[in-house]
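In this view, the complex is presented without one of its protein chains, the others remaining in place.
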Amino acid sequence: MKLEIADLKVAFDGRVVAHVPELEIASGESVGVAGESGSGKSMTAMAILGLAQRLGADVEGSIKLDGHELVGESERNLRAIRGRRIGMIFQSPSSAFNPVLRTGYTFGRVLALHGIDSRRARRAAAETALAEVRLRPRVLDRYPHQLSGGELQRVAIAMALALHAELLLADEPTSALDVTVQAEIFEIISRIRETESMALLFISHDLAAVAEITERVVVMRAGEVVETGATRAVVDAPAHPYTRALFDAVPVLGGEASGAHDR
Amino acid sequence: MTRFLARRVVLSLVVVAGVVLLTFVIARIVPGDPATSWAGPHATAAEVAQARKHLGLNRPFIDQVGTYFRGIVVGRWGTSIHTHRPVLSDLKTVVPASLELVFAAILLAIAVGVPLGLLAARLRGRTTDHAVRAVAIVGVSMPIFWLALILQLVFFNQLHLLPVAGEYALRFQEHPVHAYTHFPVIDAALNGNWAMLGSSFSHLVLPACAVAAYPTGVIARMVRASVLDVAGETHVQMLRAFGFREGTIFNRFAMRLAWNPVAQVVALVFAYSLVNTFLVESIFDWPGLGSYAGESIIALDTPAIVGITLFVALVYVFVNLAVDLIQAALDPRIGLH
Partner (left out) sequence: MSVIEATALPGRTRNALAWMRANPLIAAGGFMVLVIVVVAIFAPLIAPYPGDAGYATHPLDIFKPPSTKHLFGTDNVGRDIFSRVVYGTRVSPLIALAVVAIASVVGVTVGLVAGFLGGIVDEILMRITDVFLAVPALLLALAFASVLPQSTGSTILAITISWWPWYARLARGEAASVSRRRYVETGRVLGLSRLRLLTRHVLPNATTPVLVQASLDFGGVILTAAALSFLGLGAQDPTPDWGLMVNEGRSFFQTYWWAVTFPGAAILFSAAAFNLLGDGLRDRLDPRRVVGR
């Protein structure tokens, strides 16, 4: 699997909200998109799945999945890719599920949509995926409000897993969860990346999280990319003053903030 | 669940008790002497005193309230001044006709309002959306009594298409059908009397359209707002991200959420429409609660007016309770599961 973004521009009414000149992700890789809210990070992810247009955006440029151009692709073909090859999880897991439906129902419909026809096969696939994220099958019988944010996010990951998605777009997946739950989710995602060779595009304003889970990072500000490179390098020695300010603002427990500034 | 149910029921009872008290207050602030109006304009002093005793006006206030309450619970809702019959039995006679009218109007409002609301939500921001919203506002701003008169003018006087007086043609009163439900349309159908069915149906059309204007507007707006609300939520976005078609997302998933506020609104407009019949029935000679209210108002028949108020409040409280319970049963977030 290889995703190649070249000169991507997402604009609303002529105003460019996200401009990514270059970004590549291959199987098993983990790339972060960091920046404050409004920096255009989420729009980039939406554009990859062809969802930005639905919100009224104009998308220019190139997004190639294994050489196949996605920009301008028909809805029909895009729908086949969504979930199946590229999955997405969202910031607020408790509102990402329909509150009046059991999670199992949603899970089942997703699997049925992407070709798993028999009920038994769906149940089996779901249970296998749930085991990977360390959840018991009985969560399928629960309503969203009966599960915690962390559990719901794991169900979402399990859905992408059950479809054997090759790339997971994670839009602030742990911002609404507390730190211990976040660590758990990261551990699960890392494990899945290894076993499935699933690539990860991790979008977040939380730089500590980005530093922890990504190999490469793209820093965005007001829609433009200001810095890109290996995460370790960027964190240790940020080149752009904005990146520096961003990382400096994060207190690091038990270590020194980058640039060794006193707080 | 039982706790939720119990709490709602108790609350409703408290509200009903409050309404009874309120009607008592209304009945007592009538300027002038109830005994005099009961006895009539040509009564002697002795007859007025007799009336005062009969109406219990000499007893202490708390006593009167107590008797009033007890009477309501038992079914003694006072006697109508202009019909001289117990208010409750008057109500029993006239309510079915109004209920038929209101049911017909609400069904019509749902049949027209829901599709319009869905259409407006789907085509949000475009001309159709604005047009639907404009129509909804006209519906909500419509003076119903005026609409009734205009409908009469156009469809009866000018076009001679539809009748305007009564529930069905007079000739059917000579051989009345067996009244199963006291709803002429349904009774005619149940009796197999197709001529009467046609007559009662055609008589129902214009009044129902007049009463339906307001609920249609409200329902259309509510459906539109509710669907748009749900459409903006994250779970819809997530379903898209997993590859579902727009149509599937709405019909299978989103609509289940969108119905809730709409159901509540239907309960509200039911009671409002029942009151709106007051404005329409006298115009169509419809022998229902509205006509009864109209006569009571003209006659300043306080017991009757109070009884009507109490009845409608009871209907409103009951319908709201029913809708709440149905929602609690269907929505897993509320108390039950």
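A and B are the chain letters, set down in written order, and residue numbers restart from 1 in every chain.
As a working rule, a residue touches a chain if its C-beta (ideal position, glycine included) is under 8 Å from a C-beta of that chain, and two chains touch if they have at least 3 such contacts.
On a predicted model such as this, the values are computed, not experimentally measured, just so you know.
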Check the whole complex and report which displayed chains the hidden chain contacts.
B
Given the contact definition stated above, which residue among B:V73, B:L161, B:A179 or B:I298 touches the chain not shown here?
B:I298
Missing-chain contact among B:A111, B:V138, B:L161 or B:I326 belongs to B:V138
Tell me, which residues in chain B touch the chain that this view leaves out?
11, 14-16, 18-19, 21-23, 26-27, 29-31, 130, 133, 137-138, 140-146, 149-150, 152-153, 157, 218, 221, 271-272, 274-276, 278-279, 283, 293-294, 296-298, 300, 302, 305-306, 308-309, 312-313, 316-317
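Note that in this section only the chains that are shown with their structure count from here on.
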Note: chain B sits from chain A at a C-alpha centroid distance in Å of 52
Of all residues in chain B, those that touch chain A in their complex
233-235, 237-245, 252-254, 256-257, 330-333, 337
Per the contact definition, I'd like the list of chain A residues that touch chain B in the complex.
49, 51, 54, 79-84, 87-88, 90-92, 95-101, 106, 109-110, 113-114, 143, 145-146, 156, 159
